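Here the complex is missing one protein chain, while the rest keep their positions.
Chain IDs A and B follow the sequence of writing; residue 1 opens each chain.
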Amino acid sequence: MTDVANQPLETETTVTISVDGAEVSVAAGETILTACTKAGIDTPTICYGPTLTPVNACRVCVVELDGSRTLVPSCSRPAEDGMVVQTDSERVRHSRKMVLEFLGSGVDLSEADDLRAWSEQYGADPTRYGPAAERMNEDVKVQDDLYVRDYDKCVLCYKCVEACGDDAQHTFAISMAGRGFGARISTEFDVTLPESACVYCGNCVAVCPTNALQFKTEFDLRQAANWRPEDQSVTTTVCSYCGVGCNLELHTQDERIVKVTSPNDHSVTSGNLCIKGRFGWQYVHGDTDG
Amino acid sequence: MFGAGGGTSSYAEIEETDLILLWGSNAREAHPIFFHHLLKGIDNGARMYAVDPRRTSSAKFADVWLGIEVGSDVALANAVGREIIAAGLTNEEFIAHSTQGFEEYRAAVEPYTLEMAEAEVGVPADAIREMAHAYATAESAQILWTLGITEHHNAVDNVLALCNLALLTGHIGRWGSGLVPLRGQNNVQGGGDMGALPNKFPGFQNIDDPEARKKFETVYGAELNPEPGLHLTLMFEAMERGDLRSVYVIGENPADSEADIQHARKLLSGLDLLVVQDIFLTRTAELADVVLPASVAWAESNGTVTSSERRVQRVRAAVPPPGEARDDIEILFALADRMGHGWGSPDPEALWNELCSLSPLHGGMTWQRLEDEGGLQWPCPDLDHPGSPFLHGWLWEDDLGGRPRAPFSALVHQGPHEALSEDFPLRLTTGRALDSYNTGVQSGGYDSPIRYGDALDVNPRDAERLALVDGERVLVSSPRGSVEMPIRIQPDLPVGLTFTTFHFPDLVDANVLTNDAWDKRSGTAEFKAAAIRIEKLASTDGATVG
Partner (left out) sequence: MADLHLTEARASASEAAAIDAAIGNETAVVVETERLVRGGTARRHALRHLLLPALHALQTESGWISPGGLNHIAEVLQVPPAEAYGVASFYEMFRVDDPPGHDDDVVHVCIDPACRIAGAEDRIAELEAAGTPVHRSPCLGQCERPPAVFIQGRRKANSVPADDQPFALPQAGDPALRLLRRVGVVDPTSLDSYREHGGYEALTAALAMGPDAVLTALTDAGLSGRGGAAFPTGVKWRAVRDASGADERPAQKRPIQKHVVANADESEPGTFKDRIVMEHDPFALIEAMTIAGVTTGATRGWVYIRGEYPQATARLENAIAEASAAGLLGDDVAGSGHAFHVEVRRGAGAYICGEETALFNSLEGFRGEPRNKPPYPTTNGLFDQPTAINNPETLLNVLPIVLDGPDAYRAAGTDGSPGTRLFCVSGDVAAPGLYEFPFGISLGELLGAAGGVTGGADPQAILLGGAAGMFVTAESLDLALTLEDTRAAGVTLGSGVVMVFGPQVDLADVCARIAEFFRNESCGQCVPCRVGAVRQHEMVVELGAKPISADQRQLHDDMVQVMADASICGLGHTAGSAIQSAFDLGLLGGSR
């Protein structure tokens, strides 16, 4: 009675690749992006999320791989022994610049701090396409007291769709709809969220890289010009509802909770919460009718 | 039956298991983030059988839903066990090595043929056979349950009936296999771990064990009573008898949450002294002589809670408590002070580390490690121990870790305490909705776009028979009382079954209807099975409510 697996067997092999001339070893199955991070190289990413299956749609993380005709997305390409990768070549910088420039030419990036910083870093100039360049042109959708969807800020990175779908919530309330530049994140026939399958877990909002999806609390504070990240602090605690033990990060400003997230690296949640954990905190401030 | 009370398995294990029996649990709504792990398991190829009177949102993910009669769990489990034995699918080596009482069990389940079970349980014999074979032949399998198993008058039998299946097949004590009760509150596990049970010290040490008692007496500097105390249901019985005249309630709202609620409220109102320590002026607090306003434990205080996978994690203060509200520990220390015991200044870290010194399960879980490692799963006996992802690996050790063999339990199917009758011909069962929580004192604080309020779910054919339309307000009565509430026509429950949540007691006092028959061993009332009738309201115009 001793041949019992007490733990899943971890048989870990490593692969070694060259990143900008330096040898880096990562576990087999890890990506070029992981190797770059391990080599101390910051790689811009938009559609990549540590808890999500890579869709490699944004293409901002591309690197140059010896022997490959095209650039490859580092976020999804598994590292293989002997790969030689350049992360800062002329071609790489060019593609990153152009991706950011393309996005800047059609999308409101005013609240996408990372994208703005990278745009500056890579010298993206969205004004090159002139004032007539077609844009997203979407109105803000405020359909309930919890979410705001501002698709003028949407870069169509699929992260919300994945978080709503089989990477986490399995609710599938939203999908990419339409095609090409007309593609939009949408419910069926663009019905309102309360009419849709949405269960308001907020996991889509949590992964949005551009603030196209916001919690209403943040939206309202921004509208009142009172959203002050510099005055906020974050405290990790445990949700007060069921017994699963989800870690919550309480973002507080002026001694009030203004947003709730969960750490991506927490084994219980992988960054995901349910409607109660995400929004059921108002009673802390005495806002209750119960 | 195996010792310490806790789920045997880690959430990560269900992602790799082969077979899931979800039995009396609507985890999709009641434990949504656990359900994410379960869904990963399904995406990885696990099959799932859901046993539940209702085709819940959880059951809709199952390969097979078995819509059993409310309260027929023991009959079904016994029939599954009998079929596993009859088909020669038991794990004979495991039974011989690690268990005791198999022959008695075999004899006890003998009457539970598939045909008999079909009649009692209401699902076809073939499906029961199929589930039995699937469970027995899976490489790894988990049984998960929640209040569908435990809110019955025979709750302990229900749990033991499921444990029997794990013993028959050896689906216990190994990665990916286990028995997993999902906890309904964020620290119900921790409360038990900390000795908030009538007969236990922290770490599930028995109060009638002189050695354990001596250990605690030495540290606490006081003599401890070796007699077990009362659990909640016994307390109400003692109130009824007049034996219990003073009650101190901390963070519980029995005036809304007890079954047969009118009776409970009467008893609470008749006490000599009722002290309520809570973050809200709950209905219970409204009945109290003294109310001690407390801070919100998870957002205004520091401490720990323990989850369904026995993971101890830190809670931290993020905002200051309002007004005069104070930390629970601070209140207790102040009370001790007034009673003439100087406990010093309240310090959660020191208290926790004292607990670690007294509870072997927690021996290695210092406050600092909880901070550094972000949570640890007990047992964690020493500082070098990484914590335990699953329990009962000893069942597979040659010497059983020096423990006695795990016992089978011979059980008899009883059915619900309250039979249906001519006056009360419909079955009522209760449960949670995704966006709400218990009596709604917390979840009522936010505006959920998906909230529909408490309504009575009724099968379309019952609705048709009673000439009811969706949303119509009706009078619902059980032997204990009547409430008015709207109905929702729902095809996901069988004819004869009705269902309601209990999140909005101010609007619908659903627990007026529920049965307070309870299990003497667990102290849980039979919220899951009452007999009711539905009557049209004379003045109704069928207006939609909710």
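Miscellaneous remarks
Quick note on the criterion: a contact is a pair of C-beta atoms (placed from the backbone, for glycine too) under 8 Å apart; a residue touches a chain by one contact, two chains touch by 3 or more.
In this text, all values refer to a predicted model and were calculated from it rather than measured experimentally.
Contact with the undisplayed chain is limited, among A:Q121, A:Q143, A:S175 or A:T252, to A:S175. Mapped onto chain A, the interface with the missing chain covers residues 54-60, 62, 70-71, 73, 76-78, 91, 94-95, 98-99, 102-103, 105-106, 128-129, 132-134, 155-156, 165, 170-183, 186-189, 191, 195-197. Residues of chain B that touch the chain left out of view are 16-18, 28, 41-48, 55, 57-68, 122-124, 127, 494-495.
Going forward, only the chains that are shown with their structure count from here on.
Chain A and chain B have Cα centroids lying 36 Å from one another.
On the side of chain B, the complex with chain A involves touching residues 11-12, 16, 30-34, 36, 39, 43, 61, 93-94, 97-98, 173-175, 182-189, 279-280, 296-300, 305-309, 311, 313-320, 322, 374-375, 389, 393, 396-398, 434-437, 439-450, 506. Across the interface of their complex, chain B is touched by residues 1-2, 4-8, 143-146, 166, 168-170, 193-194, 198-201, 233, 235-248, 250, 252, 255-257, 266-270, 272-277, 279-290 of chain A.
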